[in-house]
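Apart from one protein chain that is not included, each protein chain of the complex appears where it belongs.
Chain lettering (A, B and C) follows the sequence in which the chains are written, and residue indices restart at 1 in each chain.
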Amino acid sequence: MLHFDTDYMRGCHPEVLERLAQTNMEQTPGYGKDEYTARAKELVLEACGLDKVTGDVVFLVGGTQTNTTVIDLVAGRYDGVISADTGHINVHESGAVEASGHKVIALPSHGGKMDAGELDSWFSAFYADDSHEHMVRPGVVYITFPTEVGTVYTKNELTAIHEVCDKWNTPLFIDGARLAYGLAASADVSLKVIASIADVFYIGGTKCGTLFGEAVVTRHPEWFGHIVSHIKAHGALMAKGRLLGIQFATLFENDLYLRIGRNGVDTAMALKQGMLERGFELFMDSATNQQFFVLPNELLDRLLPEVSFELWGPRCASHTPVRFVTDWATTQTDIENFFKLLD
Amino acid sequence: MLHFDTDYMRGCHPEVLERLAQTNMEQTPGYGKDEYTARAKELVLEACGLDKVTGDVVFLVGGTQTNTTVIDLVAGRYDGVISADTGHINVHESGAVEASGHKVIALPSHGGKMDAGELDSWFSAFYADDSHEHMVRPGVVYITFPTEVGTVYTKNELTAIHEVCDKWNTPLFIDGARLAYGLAASADVSLKVIASIADVFYIGGTKCGTLFGEAVVTRHPEWFGHIVSHIKAHGALMAKGRLLGIQFATLFENDLYLRIGRNGVDTAMALKQGMLERGFELFMDSATNQQFFVLPNELLDRLLPEVSFELWGPRCASHTPVRFVTDWATTQTDIENFFKLLD
Amino acid sequence: MLHFDTDYMRGCHPEVLERLAQTNMEQTPGYGKDEYTARAKELVLEACGLDKVTGDVVFLVGGTQTNTTVIDLVAGRYDGVISADTGHINVHESGAVEASGHKVIALPSHGGKMDAGELDSWFSAFYADDSHEHMVRPGVVYITFPTEVGTVYTKNELTAIHEVCDKWNTPLFIDGARLAYGLAASADVSLKVIASIADVFYIGGTKCGTLFGEAVVTRHPEWFGHIVSHIKAHGALMAKGRLLGIQFATLFENDLYLRIGRNGVDTAMALKQGMLERGFELFMDSATNQQFFVLPNELLDRLLPEVSFELWGPRCASHTPVRFVTDWATTQTDIENFFKLLD
Partner (left out) sequence: MLHFDTDYMRGCHPEVLERLAQTNMEQTPGYGKDEYTARAKELVLEACGLDKVTGDVVFLVGGTQTNTTVIDLVAGRYDGVISADTGHINVHESGAVEASGHKVIALPSHGGKMDAGELDSWFSAFYADDSHEHMVRPGVVYITFPTEVGTVYTKNELTAIHEVCDKWNTPLFIDGARLAYGLAASADVSLKVIASIADVFYIGGTKCGTLFGEAVVTRHPEWFGHIVSHIKAHGALMAKGRLLGIQFATLFENDLYLRIGRNGVDTAMALKQGMLERGFELFMDSATNQQFFVLPNELLDRLLPEVSFELWGPRCASHTPVRFVTDWATTQTDIENFFKLLD
């Protein structure tokens, strides 16, 4: 059976597993005070064009945890977080952000993206409102790269959002749960570009080749002054922190993170092209490892015993939108095998 | 100068003040354990068609405090609260509801009201969604009576919402910050009707004749088992609780609450009728003590030195929506004096 | 019947009531944007030796609310608050401080007071502990003046605590719920002294002559940059904010606050002296309006039908500690009438 449900169905990339196995019986200090974590921090900072003076990195376990821990760190006590209405924090995190006291302020999304002009207008209207002290003050702007529907902001779009954030003195947080695939799909946004635009962002591991783990990077190292306590108060501090260090060190040695992103995107593009050639309609035009098609229900029913994927929303009368996801492990053979089911 | 900005610009109704003055030097136990509070509870329950066995009442100080304390009591730990997008909790409470961990789930509003059919569809879609465990579970439905734009639900509309809530096993909370005016404006919704439909609701005092104070009523007295600690943990327990008791006892003796509502609505209707007669356009058709008109900017500028009221949103190019609010103290003379400025 | 249970059994001082009554029908803006509140701020700042540039004031409704709102403002996100173990926040606030995420770190109390040397040692040990990142970081030091058992710090003691706080870069918050009585009892601590030592403190109204209300004063006005939203998120923003302004303006005109404190202490001293003359034992030696005696149980039983007061802890075998509280309204006649019951 073929599986295209999502990109966190397997364990981790074999190179990552190998390093975990090699180091398994070594004894190191806990809570990220080990050499592997130190090495991973160096590698990540270097890949981001930062160093120990100009930036800082911490490693967390999962995406929702990272979003809530970062937002709760960066935003003021009861500040809100501005997000596209399709943003992960607004839809699929069981209220974790509100659980620590922060309202999600939803702006319209355009193919998953926030528009810089609309963001600016929102800020203008907010501060022009006489009663804004009675409203939720925006403490951080949150966007995803790539978005929940596989699209990527251009460098110009990111820069425009960043300028609005700066204008209104509000930090920008980029959720990079699928960053590897976004970078591989983008013409002009590299990791260094992300790191220079976001005030804080994270490099996703869970969906991009590790067993688990997200690397939070900031170019405001002073924000991490008491970060260990903050993380622990969120229940998010891993005892064997080196597991995160080892995995991220592996991702950022030998270009593994790039290779992972590339594989996800290459197989996704092969899938998309083959579907278009076969006359299927795109539900959404995505450049990354998530692909959205509209399938006739009879085909859908015929496929489901042999290939798994997600219905994107409720089943419709005759044709239903679906999502296929590739990842670091998907092969061109998988794509071809899927096409055999169609042809 | 005439003031129609809002209904909390004065102190309290003279009958309330008189009772506070009469009892001022008496010594009573604190925290609502006094006889005045006991009497107020009896009177409120009776007015609601309830008694000590079938209902319970507590008194809080302010509206936002009441909303967050009640929602945090009634909803599960990180449950959300469904509200019309214009709902006070969604717009004007500085994130107090999220501060205690509850997301506000916004539904479209129709003249300030939530639609029972849309609510039902929302629940259906939520529970049909395979990933709803990753979304915010709705723990309570919140509506306002009257709404933020002065409209009132009919008894049928309330009943329909209530039935949807029951169907989905979710309690209904009615915010009655301006309840006196809503009841006075309604053809078929009495306090007893509210009390029989809402699982929990509050009778507004601050905007309806008291210095401060809101009476929270439930027909599930078991929900109030540890209510004192809950209120105090919210910083909302008044030391001299009798101040609340005395004020609410006064409101519910001699029909004062009805008289207050009636006066607010009568003067508002005189204002509305006079404006219509003078050819002004309604921005929104309200039956209660908030009235919304569209004024030409030149008139607006001429009026502002002599009468205060709120612009309803930003000033527009030629005509701007405005809000006028009457209350328990507004007189027909006030309305006539305002008309003199127009004529 | 005579009542010495506590100092919040009556309404408010007649001069305060008179001002509330005089202004009752005036119309002013809400939420503390009125002239009375502005005037009260001026008067309070002046009494504290501060002005608009060097300090700021906000008014809240009650003590627990004030403690939790201030601590949550001043301490970092999950920082703890150091308190004597007898501190009000540690004992009698239903967990309101923890409700907003802050652990109360309890130090031994000595007659209700914290010892500066012990505080310094605690800080030393904390930061010397290798695992202090896994412990709760102290974000603020909280003391009460006067303490929960009626004692007052000397100026030297306060200064010593302040120096420790400064040494460890941690602000000092003084809870002045009964400040009027503490100031009246102190030889060398004036309001100006408090204001120059505390980073933030509050002047209690509820127990010192107002219906309700506490004035929070800081000499770090930048801390109050978004204070309205913060207060509202705590459900603590009063709609008719002028009620607080009017009451505090009255307290700080014509030396009313001083007179109130003086009356409470004078009557308490008369009570104490009379009890000592009659051979009763002090349970605790208090200089303020709370007095603690040890009464034989037979006397206690004889008194209770005619005078109310608090047992201080559970009833003991033969003699039981009790607390008597005087206030702004207690008269020397009340004390004499009580003595008649004894003689």
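Here, a contact is a pair of C-beta atoms (placed from the backbone, for glycine too) under 8 Å apart; a residue touches a chain by one contact, two chains touch by 3 or more.
Since this is a predicted model, take the numbers as computed values, not measurements.
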Among A:211, A:251, A:270 or A:294, the residue in touch with the chain that has been omitted: A:211
Touch criterion as defined above, residue of A:220, A:240 or A:278 at the omitted chain: A:240
Candidates B:76, B:296 or B:313 - the one touching the absent chain: B:76
Chain not shown: contacting residue from A:11, A:76 or A:274: A:11
Missing-partner contacts on subunit B, residue numbers: 31, 72-73, 76-78, 101, 133-137, 226, 228-230, 232-233
Interface with the undisplayed chain - residues on subunit C: 78-80, 91-96, 98-104, 125, 128, 131, 133-137, 314
Residues in subunit A touching the chain absent from view: 3, 5-6, 8-12, 14, 17, 20-21, 23-30, 61-69, 93-96, 99-100, 206-207, 211-212, 228-230, 232-240, 243, 329
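As a convention for this text, only the chains that are shown with their structure count from here on.
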CA centroid of subunit B to CA centroid of subunit C, Å: 33
Centre-to-centre distance between subunit C and subunit A (centres being mean Cα positions), rounded to whole Å: 50
Inter-centroid spacing, subunit B versus subunit A (mean Cα positions, whole Å): 42
Set of subunit B residues in contact with two or more other chains: 93-96, 99-100
